[in-house]
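What you see is the complex with one protein chain gone and the rest in place.
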Amino acid sequence: MSGAHVSKLRKPLVPEDKTYKEISHEILDTLEEKPSKSWLICFSISALVLTLGMLTIGYQIATGIGVWGLNKTIGWSWDITNFVFWVGIGHAGTLISAVLLIFRQHWRTAINRAAEAMTIFAVACAGLFPLIHAGRPWLLFWVFPYPNTRGDLWVNFRSPLLWDVFAISTYLTVSLVFWYMGLLPDLATVRDRTKSAFRKFVYGVLSFGWNGSNKTWHHFEVLCLVLAGLATPLVLSVHTIVSMDFATSVIPGWHTTIFPPYFVAGAIFSGFAMVLTLLIITRKVLNWENYITMGHIEAMCKVIVVTGMIVGLAYGTEFFIAWYSGNEYERYCFVNRATGPYWWAYWSMITCNVLSPQFFWSKKLRTNIPFVFVISIVVNIGMWFERFVIITTSLHRDFLPSSWAMYSPTWVEVVTFIGTFGLFFTLFFLFIRVLPGIAVAEVKSVYRFARENK
Amino acid sequence: MKKFVGALVALLVLSGMGAYVIVQARSLGSNQGYAPDQPVAFSHKKHAGELEMDCQYCHFGADKGRHAGVPPTELCLNCHSKVKTNSPEIRKLQNAVDSGENIQWVKVNHFPDFAYFNHAQHVNVAGFDCQKCHGPVEEMEIYEQHESLNMGWCISCHRDNQIAPPEDHKSAAGGDCAKCHY
Amino acid sequence: MSDLTNNDSCGTSCGCADSTPQTYWQDVENKVLDPAVLKAEFPEGEYEAMSSMKNRRSFLKIMGFSVSALPLTGCVKIPVKKALPYLNKQPDTIPGVANWYASTYKDMPILVKTREGRPIKVEGNALSQTTFGGANAQAQASVMSLYDSSRLREPKVASKSVEWEEFDSQLKQHLENSEGEVVLVTPAISSKSELAIIEKFSKKYQAKHIAYEPVSKSALYQANKITHGAYTGAEYNFENADVVVSLGADFLSTFGNGVANTKGYSKRRDAKTAKMSKHIQVEEVMSLTGSNADHRFTRSVADQHDILLGVLAGISSTTHNTKAENKDIVKIIVSELSKANGRSLVLAGENDVNVQVVVNKINTELGNYGRTISVRSTSFEKLENDNEFESFVNDLSEKTSTVIFVNTNPVYNYYNSEKLTAGLKKVKAVVSLTLSENETSNIAHYVAPINHTYESWSDTLVSKSELSITQPTIQPLYGTRMYVETLMSLMGDNTSFYDFMKSTYTGSTSWNKFLHDGVMQSASLSRVESPRSFNIANYIKNIDTKSSSNLTLSLYVKDGIGNGDFGDNPWIQEMPNPITKATWGNYFMVSPVWAKENSVKSGDILEAKIGGTTIKTVALVQPGTDKNTVGLAVGYGRTIAGKTAKGLGVNAYPFMSASNGSFTYNSSTIELKKTGKTGILAQTQTHHSMEGRDIVREATYEEYMQNPKAGNTKKAKLFHIYPEHKKDGHQWAMAINLSTCTGCSSCIVSCNAENNIPVVGKEEVNNRREMHWLRLDRYYKGDESNPEVVHMPMLCQHCDNAPCENVCPVMATLQSSDGLNQQVYNRCVGTRYCANNCPYKVRRFNWFNYDRGSETERMVLNPDISTRTRGIMEKCSMCIQRIQDGKLSAKRDRKPLKDGAIQTACQQSCPSDAIIFGDKNDPNSKISKYLAEERKYVVLEDLNVQPRVNYLTKIRNK
Partner (left out) sequence: MKKEFLIGVFDCDEKVLEATKKAVDKHFEIYDVYTPFPVHGLDSAMGIKRSFLPYVTFAAGAMGFLIAILFQIWTSAIDWPTIIGGKPFISFPAFVPITFEITVLLAAHTTVAAFLASNFLFPGKQAMILHPEQTCNKFIMAFDKTRINKEDVTNFLNNNGAISVEEKSADNNCFALIGKGE
């Protein structure tokens, strides 16, 4: 594998010359080694935060939703904000693996595994909120249409919340199998490399008896394509449906036909930002600079600029339509967002989402890793505010001024939200410890891209 | 071929298990057939069957109001102050009235309190026989819950008997949730 | 009672911080039932119903009953429940069927609904010719006070509990042996039989009977004595009044018989049915009555005096130099009054004899006596007399043998409490007959509980020509005794008051009819007094018209709480004040002008210096308050009271004073300063402007007369993209007349009582989580110092195209075939999506398991309605239980359902008949006629949610 020829037009996706074996080793050795100190610290903090979050949720379920800061006017706030926030983050992974697969974007191979894992963990965090936001979560199984003793009382298929149930569960399970199918060859590699009998057994079970047979590879590639084909509309549908929670309602600020594309763009925006955040950490911690290259980071920055501008356009369009519609409630709602008691949330959103990505026009800035890291976090903060603005400021002043009210979160909501970060990072740190964090087989398959063998 | 047979068997076993779970789940919480021992060995068979007493002689609330009611102990003594006064079971009644310590009957038909049921609606207005819901009480030595009394059971009857009200009463509203739940 | 502990353990403690302890409540599907509900749900329970007057057994025995809910050992499939029949047949009681008894609450003839012997709901008695079926919020809430667990349960001598016999013998011995004066202090009494017993008692022990009311109308009675020769109140006939001028008199609520006044007043407020009256109000703080006025002027008390004298001068031969700023007001009033000679009514709220004499003079001059106002004397009343009470306090000495306080609490609500207490210390024995322990009973040697009204017999003069019976609807819950029977017993008379009272009504038919109807009309109960001559100049000269540049404290009476008697009633505490929308406590009501000058915001804690006293409480910036006036409600700041009232708010009574022989409520100078701290001002509404939205539609009377559609011309262009569902059979609808709705809030409490709506407490109201299904939106319009006010009852609109229904994932809310928006509590999982998507924000979520009080207190619950546990959405059901009951009754009688046979709780309680409910498919129904009205509109029509609740344009006679 020595003496690779380097293309003049494109840079190879794996910049340094490696053997396939070296690739395997560099990526998979983490799984064999004892956990590093930094990993242990990160993991412990995450697990601690997760535990705190879970205890808080336990307290909330035992006592009642009243421990949150909601009221008769504002029935949703942090709970659904966090839900939409996490669902949004959960979009980039599938998008990277599915859409980019269909478009044959080979650079995706280095990041798709982690991004997909992130998707699943984010969707798990998201799914938590609809569960715990219910007044009687122990009865939530009623949302499934199963035969029952109540004269077969079914569910309301007209409810966007029910659409959510189907959309989120479909998305979660399809993402999960998609991700897991992709893992099979790599798990087999781990299984065959490891010396430990225990690992051999565990990865043996997990790898489904994969042996690299080309008959299987053939079906496998078709399967990936099919799943990618299904996941692409799916990923668009999920945030579309989430946006319909609001778009199909009558509340000014919610009742907006622009929501589906606006939400999807926002989701990609926030998802890519989160992928950036995570991968910047991971490539540093695991020394994967060779696989997750500056090219990847730049590409993602460009996606962020584009989606950020789409989101900005959506903000402008919303405002324009509210004025143009002549509907006094709509008009008031949007003026209230910008100038009402929650003006700071609105302007935080604008600053973080529309202004901050503009820095990425400059190549200097978008190749400055600490800067990119900061902006990626800023974008996520902005996207959280976007959902908060949509949900809370629309609700707090709707039609009848007599019911106008204010909202502020309690410690329970704050800790629960932080707790989901605990869940997310606990899962993520576990993932990079026990599963191949980069799709080894796929990296190998694109290793020769823009590089010719002698 | 073997694979197919195996898969088929597995499928059959799985669907069988599923069906079993569904059937079991559907009878969950139902108390059908519940026939507890009562503190007084009262026989509906004797009173309602052989003696052909009218149900509403004792359960006089059934025609008038929400509850059919367990009859006041004094009511039993209308007859039993003369009839079979020596029976130890009857003496329990007399003792109860004398001492003021009431007899604790065991409730058989249990309705959850989120479901409103009105006897008068069914007995007086719809004109149903008691047996329609309570089964052949006149044959029961020990009274038992004859029907499942779950919502599906209520609903099936409400569907079958879209009770035609007298001309002027309009909507029987037989299927509305708020017929029972409020 | 083993089952009770069982219940405790199954309950969940609630974390909402409030002074009231949180306890448990059963889940709607919890199989271990709470006994209070069990009693209702499964009335085979042995508790003995108070079904007839004759067959009453000790209710305490009921408390010993037992309904076991023990899980079967081993196979826990369903808990074993015991069904306990009545031991004895209970005539008139059919389990699950309500009995209604006529009774009286204060001056309101009422009907009490009992279920299995428990009073659970109060409604007005429609046979009354005084209140015509109206009942105010207090009457609605009174049933809650009955069960109050802070009620006193046994007599006490020197703080030690004793048996009744012991109490009687000790006190009797004291009365017989002790030398000196005996004084009996009661509230104002207008009961024939009670007064007869008191008279006997007075005779036997040479006792002096004084009537005392902390919120006194003594000056009015004195004025009537001067002008008509009778120490009595006046009766007003608002129905005959074309022009009503009120100077600070809150006649729709706290001045006189508010319900009777509202009934008459509202008959002239519906522009469709009668010539609309014109109402002019001049007042220093915004009152409920003022909020309904066609012309309202914010003026200080001194300015009101000025206006009063100006008006007198304008219509009579007296002269007065009216201040420049009041000239216009006087001009308007005089011109309106002179257009309506003999058909007008002038009232003043101030407890000042000079003012009241001048008012009487004005009414005389206008020829109103005999038409809109009458003074009738009767021997069947003993009214409060501030003078008498003043001299009683002054004369307290060692010479006084005994002071018996009957249901009065002057140690709390007399302005000079210290002097009174010091005086009482000299008295040999202080006796307090009281419902629950209070500040007065605390210093009394003998303390004995009295019955609640619903445990008592009485006959009350509710108007000068109508008697209303009070009959018990339950055995005394806590071993209490009617105070009259205590007096009888102290006289050695061991017969019952019931027998005595009955014996005064000769002829069994009249008694039975009285008992059945609850009311009895007779002109012979009183005599009409005609005006006498007097020298008006003597009174004019005593009226002070000098404006003060200092802040003046004006004490006012809050609707509901009244003089403080209702402090321990959680329903009343949580009822938002009709004007301020504040609950749970009192506050300094300051004008927006003053607030701006001193940069004070609502919720700031202010420190006030009044005389030598300093108090601190929150400020509420109230539009329509005079800039030199600070309003403060009486009735708060209790130090010895039940769990609800204790420590809530500040006591305003010490800032009363006495002058001209009567109590004065608005003379103290007050200095206010900011403390820099903020407090809780639990308001249910914090935004007061309609923001120019099309919510309440309005027109002036003039515009309406030209075009009945005036103000209601906007019509949204609606179209349906779907075919509509067929709407046959009964189709329920409601109409609310905004012209007659006064905002009195009786409907709110009635709805609470009918529908088991939980009380959430101050903190939770402040968190904007009150549970009221029906709320009254109050909006201000125009000038901040004197805004126009609208009241709008807002409840579930039962939309045909309900946005809430679409979004519920589990179909817990859907449309019924008769057009109601049903909420199925037991199906609800609590996503709150429906509440978010409700444009009217009328859905209420159970954030916690709310405290339903003690076991006895829970007996007030309506057994036909489930109590909702936490995590469940609830809302107005249009009183579905009443609809079901009405339909069932009609079906049982094999008769068509009559229009009006079904009344919702809010409709029934409305003293101004502003709410109409019925079948809109019935062309002859009242509701159909309302729906065909030109004034009819629906709120947020352009959303095309097709509400079933309609509103009629508010017409102002401007």
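To keep things simple, chains are lettered A, B and C as they appear, and every chain counts its residues starting from 1.
Definition applied: a contact is a pair of C-beta atoms (placed from the backbone, for glycine too) under 8 Å apart; a residue touches a chain by one contact, two chains touch by 3 or more.
Not measured: the values here are computed from a predicted model.
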item: Residue among A:223, A:321 or A:369 that touches the chain left out of view; value: A:223
item: Option touching the unshown chain, where C:365, C:805, C:851 or C:864 are the choices; value: C:805
item: Of A:55, A:102 or A:177, the one touching the omitted chain in the full complex; value: A:177
item: Touch list for chain A against the chain that is not drawn; value: 1, 19-21, 24, 145, 151-158, 160, 162-163, 166-167, 169-170, 173-174, 177-178, 181, 184-185, 188-189, 191-193, 201, 204-223, 226-227, 230-231, 233-234, 237, 240-241, 244, 441-442, 444-445, 448, 453
item: Interface with the undisplayed chain - residues on chain C; value: 722-725, 799-806, 811, 814-815, 817, 946
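Rule of thumb we're sticking to: only the chains that are shown with their structure count from here on.
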item: Chain pair showing more contacts of the two, B-C and A-B; value: B-C
item: Averaged-CA centre spacing for the pair chain B and chain A, given as whole angstrom; value: 54
item: Rounded Å distance, chain B centre to chain C centre (Cα mean); value: 44
item: Per-residue overlap in chain B, given as positions that touch at least 2 other chains; value: 29
item: Touching two or more other chains - residues of chain A; value: 153
item: Chain B - residues contacting chain A, complex; value: 22, 25-30, 148, 150-152, 154-156, 159
item: Interfacial residue positions of chain A with respect to chain C in the complex; value: 62-67, 69-73, 75-76, 130, 133-137, 139-140, 142-143, 153-156, 158-162, 165, 245, 248-251, 328-329, 332, 395, 397-406
item: Residue ranges of chain C touching chain B (in the complex, touch as defined); value: 28-29, 31, 33, 37, 41-44, 46, 65-66, 68, 77-78, 80-90, 94-97, 728-730, 814, 816-818, 820, 822, 824-827, 864-866, 877, 880-881, 884, 887-888, 890-892, 894-897, 921
